[in-house]
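What you see is the complex with one protein chain gone and the rest in place.
Which chain is which? They are A, B and C, in the order written, and residues in each are numbered from 1.
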């Protein structure tokens, strides 16, 4: 057992760190920290820089454009990204549909879609959830009927993140209504410009337009856009869910979040006028949170090393998801506590393009919306209750 | 709405307070505080003093020997007992079987048993729980077969508190094995000196002998010792359970417990050498606990006034039980934290009658055993999980 | 001891509850938020004229109904149930309380206006560096020949955009943090030298930053003795806190009901999610917090007229407990609602946002626990 990096690993870390320092766009600095909403071009700019360096898809096999890194290198890379507070590369192409395509797709599908995922030329969204389905994913009702060389798709999807920008979406649809819930499902790639596709915004508690409803009305989808066999889409879905959950602990981001929290608590004053971070009770909350994060970090490291209960990305990633989201939410709770009364003003309501400054300190104006918004993390990707059910069943045998 | 007592109520409080001050046995003072185990005569002495005053059974109707007090007087009385840290009057006769007998018993049964319950001449124990039954009371298996004017009882009871001292026990037994779980049960009074009754101690985590197993082997019980109708014992059991739960909040005792905790925290030193009660973090735990207790107190007062959700002693007493036991347990947790290393020595292991003093300060040596022992409060009387089930069903309609 | 409400209080609750059910449902409230100015002023007028509740807490000699703290509690609980954005606390409880304490011309003139719905008072006690300590203020008031001149910055003044008057704390002496030297002023909103920056809050209210730039507020603006206002300010804040507790209790009860209803109809895995035991127990734990919040609101309210230390203890215990319970209940409600709870489309999310703000209004859990601890140590000494 040894926690130290090898000299090669240290050199790699330095290389990554230097690249970020030299190449991360100046106009994006700080936006992530403050919980600002990002525009489409903001999100794509860093993606394209990483793409040109060959680093945009750390986990992809080299034959499809991955950098061929070890698990430790990937760990270092994600630590460094978080350390520098870069905006995240969107997961829908790189982490979600990409691996499904290179794992289950035909050579033609790979050739057609993978390069444009890497380059960022195609923006992807995920059509999984349906109104009323929630964590019960397999209960989906969107229908796809085969008509010649097309499917005709009808139904409604919801919680579709950033679909307002999307060129393509990957959808779970029911192709055999008579089969059991998890059977009779197929995995389709749908051109979002197809006639019959309508995207409608859902405004969340903080006022953000991040998620959408997607309505599908007699949408024609060529059969060649189906991944894997008809009625076997659940295989792709399960693969993707397991894949999605790796990195969900968010350790590096939460480290950064705690540093930011400490900075805020140094600037804010308590009731006696001393910095809030010197207030014993506030400080204690931070100290406890740091303990929780260290425990999560080492549990993730043990999981990566295959050392924790179970092997490979599977049920133990549920633990990382539960604890990771609890910590992420706790950070936003403490930021909101820290900013006190200036958590109340709602800056978002100002007209766009207004050059008015926020009310109160700059670190305060996104505190409440971010806190509200982060409640989603214990709901999406399988609610934390579902994660506990999974652990009970898969790890404890209950 | 008014929190103040009337002049009559204040006079009553003063009378009670003076009576306790003048009559509570000197040799019992402090024993309750320190969590000492009490002998049979200890427990009976205070009972008999209250009996002679006519105050031993505050809730009984006057025709059976109760003092005829209002709800507020009973509240004041229990507050004053706790304030003076008196040992509790044992509930098995006064609060449990007594009300069952005067509610469901025949005139002959009332005449035979009630006076000796009041006087303390008969010591009662409760034969409800069975091995393996736990919170699932209705699953009981102890059989009573009718043979002429007797029942012949066979079976085993457990968690029978202080049965080692008991003259009489009240037992739930199955008289119709073919009926559904809650039917076919009868309520029997059994002379504990009957042939075939065996009491065996169960030693609990702190080393106490408080509970017992009771074995019943061909025990002959006259039919006249059955309360209410044959196979209708569940009616008595339900009545008794609801009755048992009143006062279960234990507000007055917990107030006293917190005062004692503060006293200990004034005497103990923290890592820097200041009194533990001056340590911000320890103090905060006490302050939070006091908030919890005030909330419980006013919820109980609202319940007594019929103001809380539901009316009469029913499901809302489950709330009082859950929160009351959480607070009782929390007090013992904080006492154990407060005494630090001197929670470890196990004084009970010294030979009885030894005049060796405890290790460490006097307030420390029962801290761990009391903490261990109090874990029972969230288990007995229907576990706190069962209480939540009851609220879900009865209050929320789930 | 008596926990029953008077007949008047019962009628007050019934008529307000009925009005809010009919006129202040979720959709109506959403429409109000979208109006110019972020509210519907007709509601406040209706409170005065249709319901006649604005005088509930004023003595009959001022034209009020002669009620007291319990009447305020009843009203606040109902307003909390509806997450109403009406300035009853600010105007009737705090503003009215200050006027009654000051007496004289001010009271005689303004209280009838409050009862009629014409006078709305905002309470400007906080400043950018005050956090929850009302004595940590730097706004200055100086006496000159023409009365008092105020300079300073008051933050997050709820209801200020539409208030007719503002109750302002300012220093006539002493340094930030000192209790001596704080004075209380009642000023007219339109006074020259007062500028506002108005904004909505995350929970749908309207508030302002108030900037006093050598604002001359006249000779009669001072309420009470110069430099000696902290006793009254503490009392007003304790009343405001108790009222906030009652409001939060109403909000919690309603959010619990909304969540229970949702859980009963929401299907997952072939059954309503209310059939899952962990959801059931969570709903039970939420109920327990809501009921304890109600108990604590009673407790604080019934002790508002005790001496200052007992009053403060009762109020801070209530707020500390409710702040914690409100967070638990609100987060649980969203979790049980799932994705839809995080949108602006259902009432639940708006109740959650309001509860989140109520957690820290007039001091968060830490603030009130610290206040209790200071008293604990003073008693031990």
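Throughout what follows, a contact is a pair of C-beta atoms (placed from the backbone, for glycine too) under 8 Å apart; a residue touches a chain by one contact, two chains touch by 3 or more.
Bear in mind the structure is a predicted one, so any value in this text is a computation, not a measurement.
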item: Option touching the unshown chain, where A:100, A:319, A:334 or A:379 are the choices; value: A:319
item: Residues from subunit B at the interface with the omitted partner, ascending; value: 129, 132, 134-136, 139, 158-159, 202-207, 268-273, 279, 281-282, 333, 336-337, 340-347, 349-350, 359-360, 368-369, 371-373, 375-376, 378-380, 383-385, 388
item: Hidden partner chain, residues of subunit C it touches; value: 276-278, 281
item: Where the missing chain touches subunit A, by residue; value: 1-5, 9, 72, 75, 262, 266, 277-278, 280, 283-284, 286-288, 290-292, 294-299, 301-302, 305, 307-309, 316, 319, 322-323, 385, 388-389, 391-392, 395-396, 398
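The rule we apply is simple: only the chains that are shown with their structure count from here on.
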item: Chain at maximum distance from subunit C, centres defined as averaged CA atoms; value: B
item: For subunit B paired with subunit C, centre-to-centre distance based on mean C-alpha positions, whole Å; value: 42
item: In subunit C, residues with contacts to at least two other chains; value: 369
item: Sites on subunit B at which at least two other chains make contact; value: 280, 284
